[in-house]
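Left out: one protein chain. Kept in place: all the others.
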Amino acid sequence: MIKAGIVGGSGLTGRELIKIFAKHGKVKIMYVTSLEYPGVEVTKIFPELAGKIQGAFADASKADIYKGIDVAFLCLPHAAAMEFVAKFAEKKIKVIDLSADFRIKDAESYKAWYNKEHEHKDLLKQAVYGLPEFYRKDIKKTKILANPGCYPTSILLGVIPALKNLEVQSIIVDSKSSVSGAGITPAPGNHYLYVNENVTPYKVGRKHRHLAEVEDVIYREFTGKPDIIFTPQVVPMQSGILSCIYMKLKTWQDADSVKKMYADFYKNEPFVRMTDAANVHNVQGTNFCEIYVDGVKESNTLIVITTIDNLVKGASGQAVQNMNIMFGIDEKEGLQ
Amino acid sequence: MIKAGIVGGSGLTGRELIKIFAKHGKVKIMYVTSLEYPGVEVTKIFPELAGKIQGAFADASKADIYKGIDVAFLCLPHAAAMEFVAKFAEKKIKVIDLSADFRIKDAESYKAWYNKEHEHKDLLKQAVYGLPEFYRKDIKKTKILANPGCYPTSILLGVIPALKNLEVQSIIVDSKSSVSGAGITPAPGNHYLYVNENVTPYKVGRKHRHLAEVEDVIYREFTGKPDIIFTPQVVPMQSGILSCIYMKLKTWQDADSVKKMYADFYKNEPFVRMTDAANVHNVQGTNFCEIYVDGVKESNTLIVITTIDNLVKGASGQAVQNMNIMFGIDEKEGLQ
Amino acid sequence: MIKAGIVGGSGLTGRELIKIFAKHGKVKIMYVTSLEYPGVEVTKIFPELAGKIQGAFADASKADIYKGIDVAFLCLPHAAAMEFVAKFAEKKIKVIDLSADFRIKDAESYKAWYNKEHEHKDLLKQAVYGLPEFYRKDIKKTKILANPGCYPTSILLGVIPALKNLEVQSIIVDSKSSVSGAGITPAPGNHYLYVNENVTPYKVGRKHRHLAEVEDVIYREFTGKPDIIFTPQVVPMQSGILSCIYMKLKTWQDADSVKKMYADFYKNEPFVRMTDAANVHNVQGTNFCEIYVDGVKESNTLIVITTIDNLVKGASGQAVQNMNIMFGIDEKEGLQ
Partner (left out) sequence: MIKAGIVGGSGLTGRELIKIFAKHGKVKIMYVTSLEYPGVEVTKIFPELAGKIQGAFADASKADIYKGIDVAFLCLPHAAAMEFVAKFAEKKIKVIDLSADFRIKDAESYKAWYNKEHEHKDLLKQAVYGLPEFYRKDIKKTKILANPGCYPTSILLGVIPALKNLEVQSIIVDSKSSVSGAGITPAPGNHYLYVNENVTPYKVGRKHRHLAEVEDVIYREFTGKPDIIFTPQVVPMQSGILSCIYMKLKTWQDADSVKKMYADFYKNEPFVRMTDAANVHNVQGTNFCEIYVDGVKESNTLIVITTIDNLVKGASGQAVQNMNIMFGIDEKEGLQ
């Protein structure tokens, strides 16, 4: 059994990890820490986990979280995760960081977007961006795994095949996310009366931090430097993201052949599948990313629509998929 | 008092008209016909109209719907409205057609999109496309008013100021609509279990008929012929449309100056207002269109987000606004 | 014009009052105070009020709120309202208190339920409980109006005709309320992720303060002292309450005759109507209370189902109805 610790597990990604591990045949949760609820029964905070976990949240400041575990999952806010990653790395313990702290290789970009000097630039090189469909080989070997953000997962899986095979001039992403993307802490923006019967765009254009992460991958891995525009929006849903991606091509490619190209690209992927009718229902509660491909010849524009569950493939599910790869076990374990 | 008839009034647009007329000081409803419910009390079908209307739906095939009215509102399916428009026109009665039959001046385009030969091409020239913000002068004089579609209203109000003042190369519209856009008849696509917790794109790219209407206006009125892409989507809401419009410009224009230009363009409009934070709540149940303007310099792209209530400014509210203009009364009557 | 002040108007009941006054031909809002947002434009906090009000929230501690007004509406928390009521009373200004402070005549009961000694017991006698259908005569004459709670309105309108005309032994009320009943302040219980796809009973049995208010009226006005059980529940809705009321009768009464008795009781009421199919849609956004009557002979039990909009008939709409009565103007003004 793989012995896992969860640091900062009283939020939505921690809850999702516990749910997944309850179905995972090869993981034992050694502890779940919480800053807000140390000593409180986990099922008191998450009654829906009854039968899936026993015991109370631990206090990370008192427990020895570096002892007796094979892997740590960090469900911490950005900036707070950094030092924990460094300590786990120092102790040679594999660490899967669900924060943004090690996603961006370019420390200047990190500083610009997160308004904080990166304190472990040396480790940035060791960290691997945990998108299995693109970095599986590196994931197998790393001890520091930077788990991708929810929007970036939905975007990158939608653009990478095109970037690899076509000349993409510009990218416009129009994403619709569920409320769970904004976390569990009560705020005006997640009040039922605000979210319900509403659609709310925010950080329109080039203002959302996840753009940094997307560009870091795209500009490092591909030539061409397409411009990117990104409009995130909240819609009344519990979970799920649907991203419409419009890619202007230099030369037109028949949509059917592009669709085939995408299908080929992902044909061996356990968690990516093509669809003829995109909608969020098909992926909610699963680790799947569904991809719809269409296009408009008149304007040389490819339209790719991706859907994921933001808490699963967009966070904890992908984290477990990465762990499975890092430990050389069946990549699908716990995720079906 | 203006004597009004409503033909085909047992659907959502008919219901909305009745609601508006209950607040309108200068209109008397003479009849509301219904194919499905002739002889049935209106409030039996729409209990929420209690106190707003009395009497039963009339049978259009028996009643003399051409007698004793000053204006007819047609809430009929496409193709079915055509002959009624012709008859009202023949009788010199003003007619406001909420169907698509007279929205597209180009009869070939109508045929291509609606799969039907237009039977009254001569009247197409007399019909005025009822977007008051652009065609108010013509609306004042016409007897045949083609009331715009819901998506086209949300798109045209968002692009016209740019098309008038800037060089727009291409337009991508990503619209999120409420369920009411699809009408009241039960179907798999409006079943609660399908709509709830979902986002559903449909007719992606260039497949939706409303595109014909948008292009008919844009290509007739403006030079430049920008390419247009349009992705309609259904989100879990009762009413409202939010359209994100991405316009690629030939030369960059500072977003603030564009915003000012939009504000100027609409400064005397009673039902268009600028916003710094687009969301659907602000316009639900009103005849307003709210407009948010932003832009991305790096890619010369203007981002305009519009919101309307699809049943009000996107249908019956705009129909009444048009009627007010056609009869020379206060344009805001009944709509505040 | 009646000059009205709104004290504590940056919550949901304040917003609703402003909406109603925008349609009210005889009221001028002189000020709206707010503890949280003094000096902030009202439409900045409530963008949906654009066109309905101008200016900023006032600071009650600085402005002379006792000057130049004919009536004050208090939208304050319980206990906080008390002293304001006393001061307005002292200045001979009519005051409509939307808090619970003057609803319960029995000061001991108030203390027991609200955990606070009532500081103006003398005024309790002058205050009138603002349920127009039962206390209209007293409302006409009072200067202190205690506006009923949302649940109590939905309950009392459902039980009073039976209590007047039949022998009721016990009452069980099972109420389903929208989220707006809990106010606008973010809290775990109104987070979208908690409310959506859920039903949450709370304060089951005899734990909710509104019970005190219901019993205060019932036990004061009627003989028989039926036991009352009350289970409030939150369901995923923006507005509305539906209360199922089960009344055990001493002797069976045919449901049809009881229905007729209810219809007679309310036949002159402008805002109560009978229905054959209770549902919340029919009353949302209106000041109506709809009443459905049924019964089960086998167990001598009358079943009455009432629906109201909790923010309108259950709060601000009823407050305006009361104001209309207090000022001798058309009771329906602003409410249609």
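Here the chain labels run A, B and C in written order, and each chain numbers its own residues starting at 1.
Keep in mind that, in the parts below, a contact is a pair of C-beta atoms (placed from the backbone, for glycine too) under 8 Å apart; a residue touches a chain by one contact, two chains touch by 3 or more.
This structure is a prediction, so every number in the text was calculated from the model and none was measured.
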TODO: Return the single residue from C:Gly9, C:Gly295 or C:Gly334 that touches the missing chain.
DONE: C:Gly295
TODO: Have a look at B:Asn165, B:Asn190 or B:Asn300 and name the one touching the chain we're not showing.
DONE: B:Asn190
Open item on the list: If I consider the whole complex, including the chain that's not displayed, which of A:Lys3, A:Lys105 or A:Arg273 touches that chain?
Closed with: A:Arg273
- [ ] Name, in rising order, the residues on subunit A that touch the hidden chain in the full complex.
- [x] 22, 47-48, 50-51, 197, 273, 275, 277, 281-282, 284-285, 288, 336
- [ ] Would you write out the residues of subunit C that touch the absent chain, in ascending order?
- [x] 170, 172, 174, 176, 194, 197-201, 204-206, 227-229, 231, 233, 235-240, 242, 244, 246, 278-281, 284, 292, 294-296, 298-299, 301, 303, 305
Task: Missing-chain contacts mapped onto subunit B - done: 12, 179-180, 184, 186-188, 190-197, 236, 238
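Just so we're on the same page, only the chains that are shown with their structure count from here on.
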- [ ] Find the geometric centre of each of subunit A and subunit C from their Cα atoms only, then give the gap between the two centres in Å, rounded to an integer.
- [x] 47
TODO: State, to the nearest whole Å, the distance from the C-alpha centre of subunit A to the C-alpha centre of subunit B.
DONE: 40
Task: In subunit C, residues with contacts to at least two other chains - done: 197
